[in-house]
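A single protein chain has been omitted from the complex, and every remaining protein chain is retained in its original position.
Right, subunit A next:
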Amino acid sequence: MYSYLFALLAIIILVFRIVQALPTKKFKRNNSNKLEKPCKSCIVLGSGGHTMEMLQLLQGLDYATKYRPRLYIVSSNDTLSVKKARDLETAKGGTEGEDKYRIVRIPRARHVGESWLTTPFSVAKALIASTKVVLWETPDLIICNGPGICVPICVISYIHRILGIKRIYLIYVESFARVKSLSLSGRLLIRFVDTFLVQWPYLEGKYSQAEYKGVLV
């Protein structure tokens, strides 16, 4: 009997914490999340188009004083994204190292043409790897723009929030290609991220959490 009550209480507290952890307008306005020191940033790179847009977004960020160190998350076989991230760092004067930037490779959730029998294992491996990164690295900020892996990464960052350890700031930028509807990742994450940016005004009208501030890429 008591154990049931205890479980019920635990669930109530958990739900309460989750609701508390969800982004609200008020939280943004009073700026209680103001950061005094440089912001440890986690950047999720996808493939092809996602990476291209992400690099455009990052170009103007102040890496030297505000956004450091940086952690790029890429799929293990995505050599092109690794190269592009390195090129960007070099262009912005960064050197690879503990206090500047690092590239973390995680296994791909599903390889092209992979059998559906082994897919669950690949997904699990990718999930475990992204959990490790977020839990151990505890960044201040996660920037993502749509590749599938950003969904578990954002979800896992809620562990810190729910336990009250840290409020990892989540920002999501929907692709320029999305004019009238959100991507699957976007639809899944729109309620959970602190800032959700779209690049077409129509989407701002359609989704109350979405903000349009012009084309960003």
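Definition applied: a residue touches a chain if its C-beta (ideal position, glycine included) is under 8 Å from a C-beta of that chain, and two chains touch if they have at least 3 such contacts; residues count from 1.
The rule is simple: contacts and distances are computed from a predicted model.
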item	value
Listed names "UDP-N-acetylglucosamine transferase subunit ALG13", "Signal peptidase complex catalytic subunit SEC11", "Ras-related protein RABA2a" or "Protein prenylyltransferase", matching UniProt entry of the absent chain	"UDP-N-acetylglucosamine transferase subunit ALG13"
Contact with the hidden chain (one of A:20, A:90, A:118 or A:181)	A:181
Interface with the unshown chain - residue positions in subunit A	28, 31, 33-35, 39, 48-49, 52, 56-62, 66, 80, 141, 143, 169, 171, 173, 175-181, 194-195, 197, 200, 213-217
